[in-house]
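Shown here: the complex without one of its protein chains, the others still in place.
Which chain is which? They are A and B, in the order written, and residues in each are numbered from 1.
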Amino acid sequence: MKKQNVIISLVIGLAIISVLFSGCIDNNNEESPSENVTIKGSSTVLPIATLAAEAFMELYPNITVSVAGGGSSVGIRSVATGEADIGDASREVKQSEIEEYPEITFYDNKVALDGVAILVSKAIYDAGVTDITMEQLRGIYNGTITQWDELGGPTEEIFINEREEGSGTRDTFMELVGLEETVADSAHSANSQVKQAVGGSEVGIGYAGLGFIDDTTPALAIDSIAPSEATITSGDYPISRSLHMYTNGQPTGAVKLFIDFVLGEEGQDIVAEEGFITIN
Amino acid sequence: MLLSRTLKEEIIKHIFLVIAAFSIFIILFIFFFLFSEAYPAFTSIGFDIFNTEWSVSKEHYGIGAAIFGTLIVTIGAMLIAIPLGIASAIFLAELAPYKLRVFLKPIIELLAGIPSIVYGFIGIVLLIKFLRISFDSLSGYSYLAGSLILGVMALPIIISMSDDALKAVPRGFKEASLAVGATKWQTIRKVTIPSAISGISAAVIMGIGRAVGETMAVSLVLPNIMKIPIPPFDIFESTGTTLTALIVNQMGESSGIQTHVLFSAAVILFLIVAIMSIASNILRERIEKKFKGG
Partner (left out) sequence: MDFDFLEDRIDAIEALVKDHPFSLLCYGTLLYSSLVALIGFSSIVTMTYLGDILIRSLLLVLFLLIFILIVYSYFVLHQKKKLLVMSIIAGFVILSMIFIPLLPPEYGLRQFDIDASLLKFLATSIILVILGVACGSLSFQPLYHFKSKASEKSAYYILLVSILLVLYPLAIIMGNIIVNGVGGITWEFLTEDVRRLGTEGGIFPALIGTLLIMIGTALVALPLGIGCAIYLQEYAKKGILVRIISICVDILQGTPSIVHGLFGLAFFVPLFGISLLSGALIMGFLTLPIIIRASEEALRSVPQNIREGSYAVGATKWQTIRKVVLPPALPSIITGSVLGLGRAAGETAPIMFTAVYFIGAGIPQNPLQPIQALPYHLLELTRLIGYKSVDQNAWATAFLLLAIVLGVNALAIIIREKYRVEF
């Protein structure tokens, strides 16, 4: 029996320690009830939402903001079912979704401008493939163009990456490039994974938000228009879009505080830091 | 005094009965829930669910590609794990000097406990890169990666259980064989291994079970496309997924029929595991009978 007591006391001890710890970390006002804001949705908006949540929680210690991904479709659906207070989306809400949830008013809070960048592996970019036409892009994704040498690159097969179904980035890409289906090699559930795959390969291509461009995965210009703040704001870059935080009706309370924060100076600084374009 | 004692005994017995019944109820409830959630998929899609057409937007839900994936990846893993595992178990049980065995056996048991997400992490940072370079393949994400990782994951289980099975062979058998002049290796080959074969089979079945049911490691190193590679045995190609990866990738965002389809994938996994558990159970019964009977 003694050993059992030892284990039980260990367990109780652990429980006490964790409660104590949480008491330490927890904030000063234990009397005021803490509020919860839950955000779900687009993996494109995710970095903005997460970093904004962090900064926001430092300003408002008794509001907890939880952020999760899942894709734009998940975001919109979560707002409709009440699972989340804010639904991040990198596309607009569809007519079918409006009809599916007639009691919900999807209130659109546009928080940033973005373009869907066409990322390629560094080796490909360095080999001279820096520009692509819309038709060639379509050709790659529907399987008519299979080798990089058809675009002036090395004689290698193209490693095609895409986003999963339900992704706003995917929906935007498919719609604006004009594709129904693709022959992609790999489907990813987040922009970061597309970037990971393209960056880790020597022959990769994929699409992701503007903020995912860097030296390891440079972006192609489409019809000689490179994705940048100027070309997206002016609308010249063909695959541009807004990033949305949808709420059920106009935001109120803690949710409103958060949205205002994102739209305010600090929030928009984060938007710019992450490589997206501020709305002003 | 005596009466209240009996009453107390009865109450305690019934408390345990309730606890046991509740545990069993939970188990049965999980089974039942899985089947009832999977059933609507069958009624709306029927046997089309086994074909390889998968497109959420078009509402085609054929999970055939995932079933194929689970099969291929498991076979690949077992090709690695079974020979290496059984050979290592023989080494451990019969050949290793005592001190070495005392050192190695806990290590193998500990290694059976490495969480699958850690394997997945290592898979991404080490294995994928290695495969991409060594095989000059597009991305490294492939059935080969899946099989390699699963093979390594299944090894400790197979080794540990086979070792137990070999050790359980009564000394008398081995000594009798040596007494008639057989060498140690001949004894191992003709006496020990055949006696332990039920236990070794049970070990292999457990290993297969682990490979089939593994989720995190495999979903990270596979390309996660619902297509069968062409040709089907091309394990290097960046195409493919397993039932487990399918469920974990779609879980968070599915709704309606899609969720029911995921449940049917879960039911398939469940049935595979159930069949193997029953087989393993029967084998274990046979072992007990064999050694208790003499």
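FYI, contacts are C-beta pairs under 8 Å (C-beta built on N, C-alpha and C of every residue); 3 or more make two chains touch, one makes a residue touch a chain.
Small disclaimer: the values here were computed from a predicted structure and weren't measured.
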| item | value |
| --- | --- |
| Hidden partner chain, residues of chain A it touches | 1, 3-4, 7, 11, 14-15, 18, 21-22, 25-26, 34, 47, 50-51, 53-54, 57, 64-69, 157, 190-193, 195-196, 199-200, 212, 216 |
| Absent chain, residues of chain B that touch it | 5, 8-9, 12-13, 15-17, 19-20, 22-24, 26-28, 30-31, 33-34, 37, 83-85, 87-88, 90-92, 95, 97, 99-100, 103-104, 106-107, 109-111, 113-122, 124-126, 130, 133-138, 142, 152, 155, 159, 183-186, 206, 209, 212-216, 220, 229-231, 234, 236-238, 244, 247-248, 251-252, 259, 262-263, 266, 269-270, 273-274, 276-278, 280-281 |
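Note that only the chains that are shown with their structure count from here on.
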| item | value |
| --- | --- |
| Length of the line joining the C-alpha centres of chain A and chain B, rounded to whole Å | 35 |
| Residues of chain B defined as touching chain A within the complex | 55-57, 128-129, 132, 138-141, 223-225, 237-239, 249, 252-253, 255 |
| For the chain A and chain B complex, residues of the former touching the latter | 70-71, 73-74, 77, 157, 159, 164-166, 181, 184-189, 197, 200-201, 203-204 |
